[in-house]
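Below is one structure, written out as structure tokens; comments come after it.
Just one protein chain is left out here, and the rest sit where they should.
Chain naming follows the written order as A, B, C and D, and within any one chain the residues start at number 1.
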Amino acid sequence: MSLLGPDEWQAVALSLRVALWATLAGLPPGILVAYALARWEFPGKQVLNGLVHLPLILPPVVTGYLLLLTFGTRGPIGAALKEIGIVFAFHWTGAALAAGIMAFPLLVRAIRLSIEAVDPKLEQAGATLGASRLWVFATVTLPLTLPGILAGAILAFAKAMGEFGATITFVSNIPGQTQTLPSAIYAFLQVPGGEASALRLVAVSVAIAMAALILSEVLSRRIAKRVAGA
Amino acid sequence: MSLLGPDEWQAVALSLRVALWATLAGLPPGILVAYALARWEFPGKQVLNGLVHLPLILPPVVTGYLLLLTFGTRGPIGAALKEIGIVFAFHWTGAALAAGIMAFPLLVRAIRLSIEAVDPKLEQAGATLGASRLWVFATVTLPLTLPGILAGAILAFAKAMGEFGATITFVSNIPGQTQTLPSAIYAFLQVPGGEASALRLVAVSVAIAMAALILSEVLSRRIAKRVAGA
Amino acid sequence: SGACAEQVTVFAAASVKTAMDEITARFTEETGETARVSFAGSSALARQIQAGAPADLFISANPGWMDTLEADGLIDDATRTDLLGNSLVLIAHDPEAGAVEITSDLPLADMLGEDHLAMALVEAVPAGIYGKAALEALGLWNAGAPKVAQADNVRAALALVATGEAPLGIVYATDAHAEPSVTVLGSFPEDSHAPITYPVARIRDSDSAVADAFLAYLQGPVARAAFERQGFTVLTE
Amino acid sequence: MSLRVSIRHCFGGFQLDLGFEAPPGLTVLFGRSGSGKTTIVNAVAGLLRPDAGRIALGDQVLFDSARRIWQPPHRRRLGYIFQDARLFPHLTVRQNLLYGRWFAPRDSPPDEIDRVIDMLGIAPLLSRRPGALSGGERQRVAIGRALLARPRLILADEPLAALDEARKSEILPYFERLRDETEVPILYVSHAPAEVARLATSVVALQDGRVTRHGSATDVLGDPEVTPLGAGAAGAVIEASILRHHEDGLTELEAAGGLRLLIPSVPRAPGTPLRVHIEAQDVMLATTRPERISALNILPCRIRALRMGNGPGALVQLDACGNLLLARVTQRSVSALGLCDGQEVFAVLKAVSVAKGAIAGGPRPG
Partner (left out) sequence: MSLRVSIRHCFGGFQLDLGFEAPPGLTVLFGRSGSGKTTIVNAVAGLLRPDAGRIALGDQVLFDSARRIWQPPHRRRLGYIFQDARLFPHLTVRQNLLYGRWFAPRDSPPDEIDRVIDMLGIAPLLSRRPGALSGGERQRVAIGRALLARPRLILADEPLAALDEARKSEILPYFERLRDETEVPILYVSHAPAEVARLATSVVALQDGRVTRHGSATDVLGDPEVTPLGAGAAGAVIEASILRHHEDGLTELEAAGGLRLLIPSVPRAPGTPLRVHIEAQDVMLATTRPERISALNILPCRIRALRMGNGPGALVQLDACGNLLLARVTQRSVSALGLCDGQEVFAVLKAVSVAKGAIAGGPRPG
């Protein structure tokens, strides 16, 4: 299709990859944190809760800058990870990290709400039947939380598709490596007359996100139907 | 307190006002849309759902630009509203509008998840007792959705406190008028040596959001306890 | 329509914030009139002026946007002046790095090795555009292009070098000037790129009585001193 | 006001296809688990829209698939006591109880609330929330909530299943009074034969989504062919009225044909119609009048029919002055006493057996 140039297609592919990874890699810790916030009492719970929300409150540039300081090759964590061959700086994985962190509060909130809606009586029933806490979680809580996980995942995906401020600050914009759709769009908007080009990219971005959205609605409806017992 | 200058206090006050209004004004339509998405079937449902998520997907600059085009004094809606005395352009109300729209998907998702978790059997019980759909909504669905509304509101508030891209693009960064905390932070970050000042503002912003967060946790726990029947 | 008569509203590129804050404070002290400045990216400000923003003056970091407004008839052409100039420098993270002369012989690729050269967006942001033009003029672009990490603005590019993420970067002299954790290796020859100017103009619809006074003040000695302290070249007499 | 129901509905494997008319009074839906009772009640309540059919309450059509009529539940003015209590978890017990009042016409006697609360024994619970109630307490609040909505039709889906006998015996008279003193029709699902015998004006027996038998309580419970209650519950229902009260605490009843029965005192005025359910297994037969025995009711009867069961038992249909009576005896006794059709025998039954939970104010005539 000649709608987009090769660079732009690259940005589309990269954005998809970044958003998918940001969402998928965010899910396990997201579920864990959501569960902890929903069901456990522990010291520092409010601190954890605050931390999770931080990317929402901070201007993205600040988040990006903080990421640069910690996960950059010279940052404390970044340096350690580099030893074992994991690099975030100027790499698409860094874009995924930034997008994932920006999307994390949305993911956690949705999952947490769903976990809170699971009737503890069902979890108790699982426990009396011999399931340990972990098993109860895996066989009762988690399946009943699926709609929330799906909702959280789609929010996170959409957010990751649109994230730009933290990403560009952290990993900048290297075509083919870290140039995602939103940074390409941003670039077009900086120059007079770039609106039309920006619009094409916006359309692509919206189309992808809408497809994901519709998919998630279909899945979620199927889950709801099964539980309602049709 | 000499921590912040008068301009900066103004920005704090404005940010609070903007975030509160963005959240409060967003609640009624947010609840309505969430209810429609959760419980109704209508043509264009997927379109509505997509529209709601749009601000998440679009880079904030694009959202801000679109707002400027539609709600600016020369935009189609902006011009019409100006006739009846409502002005968004370059006014704090515009900042609230931008923040509200950016926060809207978060608000709607949280409320929708909560509505979907309300047992329709309870709504049926209300109906058999003579409550019309609206009354059932007001007396059964809505109170049972409170935790989700609270969660959505706090997400929206945090997002509104942190929103910057769409706001600065739409209503600019005029001190005392449209300069919110995040745009003040942005401006500091654009100049050499502004980091320390930016950091102070970030701290204020985070403190406010954390206070709101803790308040919401306390409220939500109280609600949960009441329903659990302590 | 402009703002109310007692004050002037200036839309200014965010990079002049420090100097402008000082200038507006002095202006208020001296005249009793207030000047409000809205700092944002030049593109955002220009679009807002297109949409009818209540701005009286516009200081752009990008002459292109001023051209656009001029073409749209939104500014008072007569008042347009190139207010400030700036220059491009090559900076390094390494504090020990010695000064180099920036010519076509500069071994940029070797200096970078596996690492990146931080710049602002080379197609979109003025600092990036000028930087790319300079590298092209010096015949260094092809060697450097694959290594360029483009930030969304100069400050972010500077931050990449300041944190050491990128060993080298190309930024404005004004930015390098105030950042202690980078070392200036050298300036790009002025003829390697189009002159870097910050034009100022009065908005046509502005009805502020203070606007002209402030425009003059910007070109006065107090403003000149403030701008120069930040490393700008003042282009007006 | 009578309720006419005629519906067809299909759930995956389950087919409901039935019709019945519930006369004024209390109609029991009776059938095994999964036979479709709750489905019918839901259709009447408007919570389930059947595939086809018609439901009418008096003149008012609630549902008619042919005429595309559908009244939403809140317009039907029901009191539905759900099989699962379905209390509102966010409201206190008091708020739950008064919920229906917000939407009901305000013409209720002011002491009704206190009366219902007293009867249900839930006064100490009023400020609690449902989460802190026991199973039976929850069910009682659900009963109260439905009754206080001043409904035009009461739907009760096993309302007493979770309650103890003592509590049941306090609540049953309330349903009796509702049945006898108000015009509100009651559709009542129950598995308990004693409840059915005591409350039912008419009984609809269901099996696999179909009506197998439908008629007055007297008819359905007196028919030895219909023992959906389990064999133990077969019995006859005799319509009688109070003749007089004796000083030693016994009440004498008179039924058709001048049949007299003695039962422990019933605190109603002479002349009050009463219905007596006599279980087949409480009736003994003797071929000569037994003497010096504690049983107070020794009724001369003629054997109408003798039905041998598969086991060791036999069911004997008796005619006592024109009233149908059933006796369950062993086949050994049948042959020992030489029982046969048409024979004159004495039915022996204790006053206390007649009384146990099986006495009820007869339904109003009409």
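Convention: a contact is a pair of C-beta atoms (placed from the backbone, for glycine too) under 8 Å apart; a residue touches a chain by one contact, two chains touch by 3 or more.
Nothing here was measured: the structure is a model prediction, and the numbers come from that model.
Undergrad: Considering the entire complex, write down the shown chains that touch the omitted one.
TA: A, D
Undergrad: In the complete assembly, which of A:A79, A:L122 or A:A203 touches the absent chain?
TA: Considering the complete complex, A:L122 is the one touching the chain left out.
Undergrad: Identify the residue among D:P264, D:P300 or D:G342 that touches the chain left out of the display.
TA: D:P264
Undergrad: Provide the residue numbers of subunit D that touch the chain removed from this figure.
TA: Residue positions of subunit D that touch the missing chain: 11-13, 31-34, 37-39, 83-84, 124, 128, 132, 134-137, 139-140, 157-158, 161-167, 169, 191-193, 228-230, 232-233, 246, 248-250, 262, 264-265, 281-282, 284-288, 290-296, 311-313, 327-334, 337, 348, 350-353, 356-357.
Undergrad: Considering the whole complex, not just the chains shown, which residues of subunit A touch the missing one?
TA: Considering the whole complex, subunit A reaches the absent chain at 121-122, 124-133, 135-136, 139-140, 143-144, 226-230.
Keep in mind that, in the parts below, only the chains that are shown with their structure count from here on.
Undergrad: Using the average of all C-alpha atoms in each chain as its centre, how far is it in Å between subunit A and subunit C?
TA: That gives a centre separation of 35 Å.
Undergrad: Just curious, how far off is subunit D from subunit B if you go by their C-alpha centres, in Å?
TA: Inter-chain centre distance comes to 57 Å.
Undergrad: Among the residues of subunit C, which are close enough to touch at least two other chains?
TA: Residues of subunit C touching two or more partner chains: there are none.
Undergrad: Chain pairs that touch, all of them, please.
TA: A-B, A-C, B-C, B-D
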